[in-house]
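Only one protein chain is missing; all other protein chains are in place.
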Amino acid sequence: MKYFWSGVIVLLFGFLLADFLLGEPRVATRAGMELGSAPLAKNSAAPLVAFVHSLHGDSIGLTCVNCHSGAKTDARAFMPTKADCMDCHRLPLTEKPGIEALDSAMKTAPEEPWVHKNVLPPHVVFHHGVHAAAGVDCYDCHTARPGVEQDVYGGESFRMQDCMDCHRGVNPAGKFKPAATYCGACHR
Amino acid sequence: MDRREFLKLCMTMAAGFTLFGCRSGGLTDKLSGPALKDFEDEVRRAMAQMKPGFRLVKVPMPGEMKSSPADRENRFGMAIDLDACDGCGKCILACNQENNVPLVSESLAKQGRFMHWIELRDGIPTMCFHCSDAPCEKVCPTGAANHTPDGLSAMMYKRCAGSRFCGANCPVQARKFNYEDARSLGHAKQFNPQVPLRDKGVMEKCSLCIQRLQNDRMNFKANAGLAAIAGAKSGLAGITGAKSGPAVGTMSGKISWRGKGLQTACAMACPKHAIIFGNWLDESSDLVKEAKVRNLYAPEGIAKLDPSVVYMRGRR
Partner (left out) sequence: MIFRILLYIGLGLLLPGCAALGYSLWEGPAAWSTDVRTFWGTPVSLFVFWIGIAHAGTLISAIFLALDIHLDRRTSMLAELTTLCALVVAAIFPLMHLGVLENFYMVIPFLDARENFANLRSPLVWDFCCIAIYGILSALFFVIHLGSHKFEQLKTLRKPMAWLLFPLVLWVHTIVSLDFAVTFVPEWRGAFFPLYFIAGAIYSGLAMVIALLAAEGRRIRLLEKIMMAFSWLMFLFWVWNFALKGDWSVSAFIFGALLPQLWWVSSIRENTIGRIAIAFSAILGMWLERFFLAAPSEVAETASNFGWIDFGLLLFGLGLFLSLVAFGRIRLRKHFDGDDILIGEVEVALESESASAPANAAPDKTTTLSILRFPLLLGILVTILYIVWATSQSFFDTFDLPVVSLIPIVYPLIALVAGIALCARNLWEIAPRKLKLFFVIGVGMIGFAAGAYFAGGSSAEPVGEISGPKPNTSDPALSTSGLALSNTTPEALWNARCAACHGVDGSFNEKFVREFYPLPQKLSAGRLDSLGEDSLVNVILNGRINMNPYGGRISREEAVGLVRHMRALAGEDSIAGANSLVGTDSLVVEKSSAGEDSL
């Protein structure tokens, strides 16, 4: 009988090992986004200035949608263009010494300074607006810890089971109602 | 040579021959994609090799889906007016462009195995009829062929293992199998970025332009809240819907999406307006209004399977 149990334990161990190795974490660690990191801007000798979300967020009264203009209504959240950045940054906004580096980076930045890698494959339909309308906050998905804002976004790797958990109503503290779970709702 | 060595030799030779088999099928990458003209030519060719038609029998008007899960408000479908249709084939080309249907190579074309989701059979446009009791879905081993609650027989390409059981079980042969890698052969062109290109070895078929339905539904839902608030606040609802926003239908006071104003690519392309797309459960849709006064038909093989796409002929 003890062989039976050792067999069970080995089976379980193998299962968990595979799940551990292959089930990826929600957020892959990635260096912060930097202004001018776009391939377009690679040629220009613009200095790179890291973008810090916490400097642009709640602390100064802005929300995600003020820069990512599609985040609440559109399929895609969109990255801001240079013009969008310059709406605010054409005035000197701070006395900190780094601001000059920022200004010169801004001057040489291309029209679309941010490169966004679309992490969802083309057969997956994701609509930011529908989720926002259902009361899902941006940082419910775009973060390592659901519901907590962070400094650097991007590089998230999403797994279908995370989507499915929420759609089945299995989410932190039952925050959201169950949603559609038939295949044709999100795949094409 | 002793036996061990001999067996070893045989093993290596077997592996070598397997690899040899693989090698001789080397695909040549074509960098230049096909032109629109190639697609037009192929449609013409397919029409020249027209397949025989099906016997049509009368069917009742499609109602709520019988299989679960069923949506009580939406069941999308089409009616094709055979009195108006003259078999021009414009729907085929429009469908190919909307859904990025690839070309096929000469060997397949000779056998009449085009990838076209719409075919003319005896001059009648024939596509997947989106049966509510779909036989293809029952036999799909992986569940890649399945139903949406609003009446579409959908196909999840990434889940498809290519067993072709669905194709064997479709009475109207509406399913098309990707025998070749259209992308690396240079047979595919992504006319519509909204629709992914299919991989080699998966089944595909008419999706009833599911991408249009999805986009419209999501856009509607994303803005329904805002629109409702604005409408309730003041009499300014007219302004809020200014930019061709999705139409709003109401049921029991709640705003719900009924897919108003949506059209499939084939319906839009038809010069005779013979293809009418709409919601079978929406009394005010053109589809229901027209179908009510016409005789409805479906191919004999699927007439009992409650198809969502039907033919119309003659007035009632």
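Couple of notes before you dig in:
Lettered A and B in written order, each chain numbered from 1.
The rule we apply is simple: contacts are C-beta pairs under 8 Å (C-beta built on N, C-alpha and C of every residue); 3 or more make two chains touch, one makes a residue touch a chain.
Note that this is a predicted model, so its numbers are computed, not measured.
Put simply, the missing chain touches A, B once the whole complex is considered. Within the full complex, the residue among B:Q173, B:Q263 or B:N295 touching the omitted chain is B:Q173.
Annotation for chain B: contacts to the undisplayed chain at residues 10, 13-15, 17-25, 33, 67-69, 107-108, 111-113, 135, 137-144, 146-147, 149, 159-165, 167-171, 173, 177-180, 183-184, 186, 188-193, 197, 199-203, 219, 222-223, 226-227, 229-230, 233-234, 236, 239-243, 245, 301. For chain A, the residues touching the absent chain in the complete assembly are 3-4, 6-7, 10-19, 21-24, 28, 60-62, 65-66, 69-76, 78-81, 83-84, 86-88, 90-91, 93, 111-112, 114, 116-122, 124, 129, 157-161, 164, 168, 180-183.
Please note the rule applied: only the chains that are shown with their structure count from here on.
In whole angstrom, the spacing between the mean C-alpha positions of chain A and chain B is 33.
In the complex of the two chains, the chain B residues touching chain A come out as 69, 143, 146-149, 152, 154, 156-159, 194-197, 207, 210-211, 214-215, 218-219, 221-226. The part of chain A that touches chain B in the complex is made up of residues 72-75, 121-123, 125, 127-130, 132-133, 182-185, 187-188.
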